[in-house]
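Note that one protein chain of the assembly has been removed; the remaining protein chains are unaltered in position.
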Amino acid sequence: MELFVNQVLAGISTGAIYACMALAVVMIYQAIDHLNFAQGEMAMFSTFIAFQLMQWGVPYWWTFPLTLIISFAGGVAIERALFKPLGNAPVLVHVAGFIALFAIINSVAGLTWDWTIKQFPTPFGNAPFLGSQLISTHQAGMIGITFLLLVLLFIFFRFTRVGLAMRAAAALPESAKLVGINVSWMIALGWGMASGIGAIAGILIAPVVFLEPNMMGGVLVYGFASAVLGGLSSPFGAVMGGFLVGVFENLVGTYIPGVGNELKLPIALALIVTVLVLKPGGLFGRVAQQRV
Amino acid sequence: MLSFSKTRIAALSTAIIAFAVAGGEAYAQKKYDTGATDTEIKVGNIMPYSGPASAYGVIGKIQEAYFNKVNAEGGINGRKIKFISYDDGYSPPKAVEQARKLVESDEVLLVFNPLGTPSNSAIQKYMNAKKVPQIFVATGATKWNDPKNFPWTMGWQPNYQSEGRIYAKYLMKEKPNGKIAILYQNDDYGKDLLKGFKEGLGAKGASMIAMESSYEVSEPTIDSHIVKLKASGADIFISITTPKFGAQSIKKVAELGWKPLFILNNVAASIGSVMKPAGFENGQDIISANYAKDAVDPQWKDDAGMKNFDAFLQKYIPEANRADGSVMFGYNTAQTMVHVLKAAGDNLTRENIMKQAASLNGVQLEGLLPGVLLKTSATDFAPIEQLQLMRFKGEKWDLFGDVISGEIGG
Partner (left out) sequence: MTVARIASLIALALLIFTPLFLKNFYIFQMTQWMIYAIAVLALNILTGGSGQFSLGQSAFYAVGAYTAAIMMEHMGVNYVFTLPVAGVICFIFGFLFGLPALRLSGIYLALATFALAVAMPQLLKLHFFEHWTGGVQGLVIIKPDPPEFLKSMGLKVSQDMWLYYFTLVVALAIYFASTNLLASRSGRAMMAIRDNQIAANAMGVNVSLYKTLAFGISAGITGVAGALGAIAVAFVAPDSYTINLAIALFLGMVIGGVGWLPGSLAGAAFIVFVPNIAESISKGLSGAVFGVILIIIIFLVPHGARQVAYTAQHLISRIWKSS
């Protein structure tokens, strides 16, 4: 029983990482209706920028907002320079663009900061949380910030005009234009926000996994999987998805004999695919009805 | 009359002298295989400059810089080294393509220090069929020491099974009644080390293993594995991990308040790349083994060899991160190659290269630990087989015990 509780808690800690990333994934999906494969690399690059700022002596609590601003600007810049010109090219071409972006960012990060791991500080410290040695204060902080972000996003999309405009622009760009929404800038805004959330995710994740250019590769896969499991139209679903994937994966690794340990990821993905087949919109999402 | 015989004698002696000179020339004659000339030796190399193992790409860069240094200082017996290094992205089919390119298109004399067990496994048959040296491969897999079946393939670093055995023997001596928990990377390297470790424990020791857990490189963090391993109640923890995961394991074990006898494999024992990011305070009393000097270890501060190393880096590749263990690895392997090439003299045939490589008799490198020597023979294609145990204290590794020889692999 104790092992079970331990694994669930450990799963929640790992799940917090996935949930963070999943939020960024959902954000970009809400803005552009696709998944950006380079999201993880952008988050990693933002974290390196934060690292570099701190190397130059900027204190943590200034670095954090500075990095957010730089990431936001970077996201907008990438969208304007790269994806707006692609405009109406088929979706697959955009995906090729994401892949190209991934390759470029990864390579440049590797050259600039080399491939060895770096320590990244945490504002929360690493003491046991509430006396439990299974969740450190940092991980608790990570979970807290994720939920805070979630609430902020929820408010943004539900209760602000800009949020509503963004959802409209993503869902029905033509109609949105007709009512005066600047669809083009909504997309740029979405990119900027996704980039910012990605930066937060990276800054929270790096203290646990150590900062290096390949840091986000695995995390991105889990982020996607979690977002899809929870439902791409629901930030709450994405976060829940993250925790569910983390816990499920751990339990599989612990309790399924023989192959459980070697097949953690494939089994988790199999679960997600099964859920999708049964509930195509994800656990908490809504399926768009296609009109003929 | 006299002049006639004198002429005869003159002619005869001229002929004899001419023969002698010609014969002497034959002994000092140069012999070349493809890739070597009077002025140049082409050395091929395959490294993962991109892809999942790109952290090791720096090795190729260090080797290139070192060969530049050798060339600047006159080359090898008057010949310049042309170092041709290609990227395989840690993908075996790409490695095959690059190996073929080096051998058939660039026409190198040999392929030096190709990195990665999968890549080397992929090209081994080809290299041996083509009779081109696949020399000083950058992987510790045990299977490279097989001169009977693969006479053109030779390893360099101590093989993983030997390392595993050394740890097992240490445990049997220090804590024969302990319970062991093992974390290992689920690939050829991790499994190889684990195999050696289990062999070293033997039948009696096998009962000591409380739990094993393997992880994939694609996992973001191995924290949950540590939780599981701690729950097994073990008081000995073996971390068969690469640098990133090694650091994570050190950190998590400390965070959980678990204080086992912690053994960390050599691959993850770099002070600069692992121990420091993980936090020195978390790494106290960890046991590991090494065969080379750690550039960040203060005990080598005034060491002559380390000073040469620093001077080299400063002049030829100042942007290199000396704290990265791969940098020292590149330096040591490059020096080994230079030693072999020098020893081959003017007989730069592939066969002679292998012969020289198989005749290393106690060669000392300034980047290796004192007492660790390169030794090979016609039946022993494993140049380095010795390791020394060390314990982490303060901010450095304290070597202890003797230099141990892992049993010959193969």
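The first chain written gets the first letter, and so on, giving A and B; residue counts start at 1 in each chain.
Keep in mind that, in the parts below, a contact is a pair of C-beta atoms (placed from the backbone, for glycine too) under 8 Å apart; a residue touches a chain by one contact, two chains touch by 3 or more.
Only a predicted model underlies this, so the values are computations on that prediction, with no experimental measurement involved.
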{"item": "Among shown chains, those touching the left-out chain", "value": "A, B"}
{"item": "Candidates B:34, B:121 or B:308 - the one touching the absent chain", "value": "B:121"}
{"item": "Contact partner of the left-out chain, one of B:191, B:339, B:355 or B:375", "value": "B:191"}
{"item": "Residue of B:34, B:68 or B:218 touching the missing chain in the full complex", "value": "B:218"}
{"item": "Identified contact with the non-displayed chain, of B:38, B:104, B:174 or B:398", "value": "B:104"}
{"item": "Missing-chain contacts mapped onto subunit A", "value": "29, 34-35, 82, 85-86, 89-90, 92-93, 95-97, 99-104, 106-108, 110-111, 221, 224-225, 228, 232, 258-259, 262-263, 265-266, 269-270, 272-274, 276-277, 280, 290, 292"}
{"item": "Residue numbers in subunit B that touch the chain omitted from display", "value": "49-51, 57, 61, 85-87, 89-93, 96-97, 100-101, 103-105, 117-118, 121-122, 124-126, 186-188, 191, 216, 218"}
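Here is the rule we go by: only the chains that are shown with their structure count from here on.
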{"item": "Between subunit B and subunit A, distance of the C-alpha-averaged centres to the nearest whole Å", "value": "39"}
{"item": "Complex interface listing, subunit B residues touching subunit A", "value": "50, 52, 54-55, 57-58, 186, 213-214, 216-221, 223-225, 227-228, 231, 243-244, 247-248, 251, 255-257, 272-274, 276-279, 321, 323-324"}
{"item": "Residues on subunit A engaged by subunit B in the complex (per definition of touch)", "value": "2-3, 6-7, 10-11, 13-14, 17, 107, 110, 114-119, 126, 128, 133-134, 136, 205, 208-210, 212-215, 217-219, 221-222, 249-250, 253-254, 261-262, 264-265"}
